[in-house]
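Complex shown without one protein chain; remaining protein chains in place.
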């Protein structure tokens, strides 16, 4: 993990989300599924954000402004500097055959970078509305479903054991995916104060015990998480 | 007393001090020696400031940036808005013959407006340095002394009972003036949280008892203050 | 839900218009004898609040009854009198003196001033003595500076208090920017303002759960959102303190903001939001829109 003050190169709306681009400088982009802690201007604690895109010299994050921290991040301006720490946690295992990416809502965030790393495998994305679905444009080769339709329906047909699923999304979706595909790799969320194992705030039940998601995850094998 | 959000018309340096000009709007300038509570951006409490000048449509305050509140006030920018409350307290009694204004340091602040109200009577101003003495230009008809010389020296010769002294300045100076001229009107300072009698924070010893300076003063008869 | 001033944060005789903007005016704490209060400097700003060591400056009960109270009675706002002493008998005497005054709507027992050296006797003892001395509604004001504020609240309830005022200040220190000596002559002083809010909210939450008594919530309230949180935590009324120093018009602003906040919850009146934080999860989840993805 490395800490830096990174220059903000720009922000752009993607449906209801904001794509935040920073200068990469000496920071490693890390493995898809890893995350950075981003300073949330005016707030006490940084916020965990997955690497969304890593073009040369840049890092980009896709932000869903749902509360004080993410609203502050979505409001930063080009030229400002932001304290960033990362890459953190464990990303997806990329050493797999015929991957299928599955995302729900803001869970799409890590998939563009993941898709690039895997040579643009097929992806299945679910969103709450057409507007949210605009984020699908960040992911190559994606099939999109919008509520009331859920990703788990097409998933049943598609993903028998023909392919390995890598997913990120809200809890309900991840649990449904885990049911259909026990071998899936799932990226989870938890409130995080530090992101590097210091606070024990991000505890989640893994293999039957409370463990730190920032240390053990955020990507976990589906079996690891209690049903 | 009236509360308003006033537009900042501009700031200009006067020696080490800052002259802050705001749009008067519906605010009364009050009597010279009265003060306003000015919001100090980013701070919890407003700060008391004497009316320094009251040209048509404006109010001006002279600020000595000595701490977080005054530094924040000296740093405001034209076009910003500031919460202001006033006029507050009791000003100078202007119904007097042959007045002599005496000021020390930032104690010069209320004197320009006072001088205008009295038709520019003679003034005696003392400062710590030539740079501080630049503030003397705000007061007509002023004689200036710079440390190590003190205003009390010329005062002894000048003000027997030939004239009525109205003074503002640091405690040491006010006490010295009180010794020479028991009939003087003196404007005192105290830390103030509210400026309108609510907090009892500004208590000072007046006529032998702790009383609220924002209610009884800030201008007091020299005799009122214990030696 | 009524909007009050916090005791010691408004002088209705010095600022009658501000007092009239409130639903209830609460006096500064009155003691048996007159008190000048502590020596200046007795206020200091800190980054997220302020300290005070006023030390219960007040005219004493005799002058209060003869001079202040009659004039307060003319304001047309219900008057609560805050009383303080150093023994249960002091509180009993003060309540006894106030019991016949028809200007007095309620009595607040300040058993929690951090700025006087003699700590008053046990909460239960004081409330019991006061209860025996008056039929007026009694609100007991507690300090958050205790390991178990709910225990003090229970003691007050069992001794017959009608309600609780939560919270008083907690001791803090500020050092002068240049000398590094305490800014306040007395050294430490009571911390109020935004820094106190989470502590005050926790006290209201715990005491509501422990006693179900009516609670006047206070501590760092600066917005309608803050007021709503105190109500949700269990306050039936809320009081404004430090915010009045920078914004004498705060009560009007905060009532307006509160209405907007209620529309968002959504709850139609503040009274229907009382204790919402204690509501059954099912209800709360109903309010919550989107499922978060915590795997637990």
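We call the chains A, B and C, going by the order they appear; numbering starts again at 1 in every chain.
By definition in this document, a contact is a pair of C-beta atoms (placed from the backbone, for glycine too) under 8 Å apart; a residue touches a chain by one contact, two chains touch by 3 or more.
What you see is a predicted model, and the numbers here were worked out from it, not measured in a lab.
Note that of C:9, C:22, C:46 or C:61, the residue touching the chain absent from this view is C:46.
The hidden chain makes contact, of the residues C:58, C:82, C:143 or C:211, with C:143. Across C:33, C:175 or C:263, the residue that sits in touch with the chain not pictured is C:175.
Residues of chain C in touch with the missing chain: 39-41, 46-49, 51, 119, 143-148, 170-176, 178-182, 187-188, 191, 194-199, 201-202, 204-206, 228-229, 232-233, 265, 273, 276-277, 279, 281, 284-285, 287-289, 294, 296.
Although one chain is not displayed, its contacts with chain A can still be listed: residues 1, 3, 37, 39, 43-46, 67-69, 83, 85, 190-194, 196-204, 209-210, 215.
Operating definition for what follows: only the chains that are shown with their structure count from here on.
When each chain is reduced to the average of its Cα atoms, B sits farthest from chain A.
Comparing per-chain C-alpha centres with the mean over every protein C-alpha atom, the closest match is chain C. Looking at contacts between chains, the pair that accounts for the most C-beta pairs is B-C.
Note: centroid distance chain A to chain C, computed from Cα atoms, is 45 Å.
Centroids built from CA atoms put chain C at 35 Å from chain B. Inter-chain centre distance (chain A to chain B, centres taken as mean C-alpha positions): 59 Å. Shared interface positions of chain A, i.e. residues touching 2 or more other chains, are not present.
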